[in-house]
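The complex is shown incomplete by one protein chain, all other protein chains being positioned as in the whole.
Then we have chain A:
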Amino acid sequence: MRVNFTVNGVEQTADDVWEGESLLYVLRERVGLPGSKNACEQGECGSCTVYLDGTPVCACLVAAGQAEGREVRTVEGLADGERLDPIQEAFVECGAVQCGFCTPGLLVQAHDLIERVPEPSDPEIREALAGNLCRCTGYEKILDAVRLAAARKAEAGR
């Protein structure tokens, strides 16, 4: 089948998509955007988190056909051109990135949290990110990064 959808503001058409293919597979193997990671393929780790019409989803759990006519935003689309989003900057500055494999999904999830809850409490951050597994960092620096990005966004909004 053919799937038409928008990825990071660009209209995309994928042909010969098998009905069982996941959105993650289409993004990584057909659209050429491997930023979203494949680490469990069953919605347990959050590494493939992308926005689908503004809602974070595990792209591995979304059938490609379900993206027909919809808007997808991946980690590659968080930056504004060359300017990284504050959450991306904060992850580097705080040392929240190690091997980097969980990072793309965490960035999308954290980006969504800050959009919804401008100044999240620590329990809110931990709960919001509890579905994004990280095996390297021990999460502390990820928390620092979300706090920093939220503070910067709040500052910029004032």
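Keep in mind that, in the parts below, a contact is a pair of C-beta atoms (placed from the backbone, for glycine too) under 8 Å apart; a residue touches a chain by one contact, two chains touch by 3 or more; residues count from 1.
FYI, contacts and distances are computed from a predicted model.
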## Note on the structure
Of the listed "Sulfur carrier protein ThiS", "Xanthine dehydrogenase family protein molybdopterin-binding subunit", "FtsX-like permease family protein" or "Cytochrome C oxidase subunit I", the name UniProt assigns to the chain that isn't shown is "Xanthine dehydrogenase family protein molybdopterin-binding subunit"
### chain A residues that touch the omitted chain in the full complex
18, 20-21, 25, 28-29, 32-42, 44-45, 47, 74-76, 79, 84, 88-89, 91-104, 107, 125-127, 129-143
